[in-house]
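Of the protein chains in this complex, one is absent; all others appear in place.
The letters A, B and C name the chains in turn, as written, and every chain counts its residues from 1.
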Amino acid sequence: MTGNSLGREFSITTFGESHGKNVGVLIDGCPAGLPLLEEDFQKELDRRIPAQHDIVSARVEKDCAKILSGVFNGKTTGAPITVMVENRETRSSDYDQIKDLPRPGHSDFSAHVRYGGFNDYRGGGRFSGRVTVALILAGVIAKKLLSRYSIDVLAYTVSIGKIRSDEKLGFVQTRKNRDSAATRCPDLVCAKKMDEAIIAAKNVGDSVGGIIECITLNMPTGIGEPLFDALDADLAKALFGISAVKGVEFGAGFAAAEMLGSQNNDEFIVENGKVESVTNNAGGILGGLSSGMPIVLRVVIKPTSSISREQKTVRLSTMGNATLSVTGRHDPCIVPKAVPVVEAVVAVTLVDHLMRAGYIPKVLEEKNEEKR
Amino acid sequence: MTGNSLGREFSITTFGESHGKNVGVLIDGCPAGLPLLEEDFQKELDRRIPAQHDIVSARVEKDCAKILSGVFNGKTTGAPITVMVENRETRSSDYDQIKDLPRPGHSDFSAHVRYGGFNDYRGGGRFSGRVTVALILAGVIAKKLLSRYSIDVLAYTVSIGKIRSDEKLGFVQTRKNRDSAATRCPDLVCAKKMDEAIIAAKNVGDSVGGIIECITLNMPTGIGEPLFDALDADLAKALFGISAVKGVEFGAGFAAAEMLGSQNNDEFIVENGKVESVTNNAGGILGGLSSGMPIVLRVVIKPTSSISREQKTVRLSTMGNATLSVTGRHDPCIVPKAVPVVEAVVAVTLVDHLMRAGYIPKVLEEKNEEKR
Amino acid sequence: MTGNSLGREFSITTFGESHGKNVGVLIDGCPAGLPLLEEDFQKELDRRIPAQHDIVSARVEKDCAKILSGVFNGKTTGAPITVMVENRETRSSDYDQIKDLPRPGHSDFSAHVRYGGFNDYRGGGRFSGRVTVALILAGVIAKKLLSRYSIDVLAYTVSIGKIRSDEKLGFVQTRKNRDSAATRCPDLVCAKKMDEAIIAAKNVGDSVGGIIECITLNMPTGIGEPLFDALDADLAKALFGISAVKGVEFGAGFAAAEMLGSQNNDEFIVENGKVESVTNNAGGILGGLSSGMPIVLRVVIKPTSSISREQKTVRLSTMGNATLSVTGRHDPCIVPKAVPVVEAVVAVTLVDHLMRAGYIPKVLEEKNEEKR
Partner (left out) sequence: MTGNSLGREFSITTFGESHGKNVGVLIDGCPAGLPLLEEDFQKELDRRIPAQHDIVSARVEKDCAKILSGVFNGKTTGAPITVMVENRETRSSDYDQIKDLPRPGHSDFSAHVRYGGFNDYRGGGRFSGRVTVALILAGVIAKKLLSRYSIDVLAYTVSIGKIRSDEKLGFVQTRKNRDSAATRCPDLVCAKKMDEAIIAAKNVGDSVGGIIECITLNMPTGIGEPLFDALDADLAKALFGISAVKGVEFGAGFAAAEMLGSQNNDEFIVENGKVESVTNNAGGILGGLSSGMPIVLRVVIKPTSSISREQKTVRLSTMGNATLSVTGRHDPCIVPKAVPVVEAVVAVTLVDHLMRAGYIPKVLEEKNEEKR
């Protein structure tokens, strides 16, 4: 594979473009025996589109998953699984100008050079946020696998623009509140201010970014393949596969620069007969291996690049300077939509490493409730 | 390969442990025809050990590279290159306690679980900073390749503890000043304060962390393999392969969360007949492809985990609580030593992607000065 | 990827099962700029089904290719290409007995063990010859690429059962005659006898095997990645990916065992200013690298495993001995159908290696006739 695949044992390859027929994912290496139906994908597909429409793009696609291969009698077979959703609402004419006027903040210019002009530029084509739907499809399967082992991945918004939630809600409350707010911020007071920040930006044709935190509970200790396929390394790689991500940090992250070793080190203690640590500045990963503590990471999502405010760009055909106001439907903030994508990508990477470690086997045992 | 390899076309695999016979690297895919001598490695090996010894560990290893394969008549042949340095000064007895008392902040406990107790625990074994010497060896070859294409990778310290250099020196001055200070901070006024911060921590048996910035000039446009082998994704993966790294960001990085789209987007202009951008908040990478602007990234290095201050830990044999004061020689700050490692890892990743794109060929043309 | 992918730069992953919705292929790494339409696949899809129906199975599927991604304005974009054909004529009830009574010569029993009984057993599922349609789809694209470089891959039948064609027709005549006979044997006298051998076997509820030869003209010299990704090694791997193949040989092949070195060595001569060899016992590959001479290989295809003659097998549910007569529609000889599959698999492997060597670039130049 040459760039569109992720993972080694649980390996996903995405395909499709923003304005093509469909976007989808081929998964090779999914264990045999996992119950899987097309309905299983719906909840996560719907999560991408918050119910509160004033802060998201007017393009509302009701996506439905279609399984093409790898499932028989309602269970995975061990063969490659292909799942896709069709692209229904694609107004390609909105994007005609991109061909000659690359949008600032987008990959249009780089892609034009890289693919010699043959790339599908409509809506950013292969580089569109639309393609993250394929990640969500893969994430659904990964999360089903993780849940068999009580491993729980939970992402949520911690900041939008200058609004930052510092309240520590705990895992249970966070999970409970998370989908309540369109911004996916579980701190509901903060979430309201975030809404306002987004609408303020939108009203002036601008956009805002933010930070997403993701926490994983119940990871076993010692998972990862140092040095280079370290767990943090592969998580970071997967997360940077989301185009809007410009930074990834674990545990204390960049704040560790200002800490003393004695502050940053997580002291070990015995707790209920298990080795745990008092603090978790490492974010659950030491030397590239899971430490047994929750995996905690944060990613920064840049403000949406597509804005209607006029910006300078270049007319490629004449190599002259030009200006551009990006028309069409755009989210003033893509952080909320990115929340389930971050979860999906983390889940996929964890499943891959759990399979590499032999923790998840290649054939699942049948659970009682699954038998017919 | 199962975790110890990095890269696809220019692929490196490291081997060796802190207290084993040697550490080294096997490089598969290096183009044929690159002049390479054992002396070529010396300068970078020496850079790891700043001349000013009061801020570094007392273990001073004079490392010399030995080429085992892949070079004939002073040039690479296209066959695998193996280079290694011997471990001379290894006092294993310093580390005996690790076996039963995992050091906080280290991988000792995770590795014990992962490898069933069979891992070489001496000095952290495979997880020791010592192993980064192998990265430097690979980096020397990568940088020689990049220099043929005038691509220049430069890393330097921007913060140590709470001391942060905000002065923008420009590339030429940065390069000139960089190795002047033991801390590898080109802002020499700041560098002095950093020295003091390190010594202050050392004096109380503690340690400090910091941030390293790395800038790459003259990268061609359109390099990278989206979605998953995106240039930023692979750089991040490689950088997290350095154990002490806890965060990676590109361009504006985490600061992008607080910017508006109109502030963060880099507007395009025509400059000398070339498409450039007015700002570089993207850090030279858009949609996972190089944009033609300098690649700018930052990593946070956590404070050295080995400190002599007493910390809580667990006695594995009895599963009882215990305390530990890490003895032996340790750097109170590993940021300076990490600077050439960051450069090496970035150079290796860029060469790999330049080869994937066909920009660096598999057989180099002979330059005039190389002919005999 | 974990087993269903082939190739490194031009990488194909197949999906689908015999009696599922479809079979298809995802190609990652196809160069941008190759003209590609759904019609382009038809000729090769039709070649699988010889016009003379008395020697093939009664299941006649008219397959039509559907492109799901990676093509824009009639040309490849550099993004993953997904192509598939639907499975229309699937009578699953024919195969119900397989579940408990594994067919001799088939993978039914091994697959049952490997996938814990979750595999789709209908018609052999993932192991069915039907899945080779996906290889043909990939081969169409590979051959289009090769033809731009005048590289010509040609497979044909050289033996069926005990009937063996020893006549050397030359490339032009071979190409001309090849599709004339249902058996795909260009020696038309021999082809007639082969027909008879197949019908004779069919009439007694039995089957026959045979040998396919494949020749490739105009391969450049020095292609391959020794030691392990040698050109012959990767061709053999790809060919054994076709289930019915039980042996692969290059040039003189197994006959080399009985030759003296002086007979087997191909002496070099200068011919029209180029280095050639007088003979080609090496089959165009030396030390894993192409020698510049035609690549000549042969594969043996075992007789069809599904036969109506009664055979011993085992009833898995009771672990008792049983007998089985395989019903349903089966080819008494699959050699003819395998001919285009061999070509496809060879073409895919050659494209991959030509891309690895940089001989085929990642972005194709537009030819004059392609411009609009």
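Everything that follows uses one rule, which is that a contact is a pair of C-beta atoms (placed from the backbone, for glycine too) under 8 Å apart; a residue touches a chain by one contact, two chains touch by 3 or more.
A quick note: this is a predicted structure, and the numbers were derived from the prediction, not measured.
**Q** In the full complex, which of C:63, C:120, C:187 or C:266 touches the chain missing from this view?
**A** Residue touching the absent chain, from the options given: C:266.
**Q** For the chain that's not shown, point to the residue among C:49, C:67, C:98 or C:131 touching it.
**A** Candidates C:49, C:67, C:98 or C:131; residue touching the omitted chain: C:131.
**Q** Applying the definition given at the start, please give the residues of subunit B touching the unseen chain.
**A** 1-5, 8-9, 11, 13-17, 20-24, 26, 28-29, 32-33, 68-70, 72, 75-82, 84, 114-116, 118-120, 122, 125-126, 363-364
**Q** In terms of residues, what is the contact footprint of the unshown chain on subunit A?
**A** 357-358, 361-362
**Q** Given the full complex, what residues of subunit C touch the hidden partner chain?
**A** Against the missing chain, subunit C presents residues 2-6, 14, 102, 104-107, 109-111, 113-115, 124, 126-127, 131, 159-162, 201, 206-211, 221-230, 232-234, 236-241, 243, 246-254, 256-270, 273, 275, 277-278, 281-283, 286-292, 300-307, 309, 311-314, 316, 319-321, 356-357.
Throughout what follows, only the chains that are shown with their structure count from here on.
**Q** Can you compute the centre-to-centre distance for subunit B and subunit C, using the mean CA position of each chain? Integer Å is fine.
**A** That pair's centroid distance is 46 Å.
**Q** Counting only Cα atoms for the centres, state how far subunit A is from subunit B in Å.
**A** Here subunit A and subunit B have centroids separated by 27 Å.
**Q** Just give me the whole-number Å value for how far the CA centre of subunit A lies from that of subunit C.
**A** Result: the chain centres lie 39 Å from each other.
**Q** Two or more other chains in contact with one residue: find those residues in subunit A.
**A** Answer for subunit A, listing residues that touch two or more other chains: 2-5, 14, 114-115, 126.
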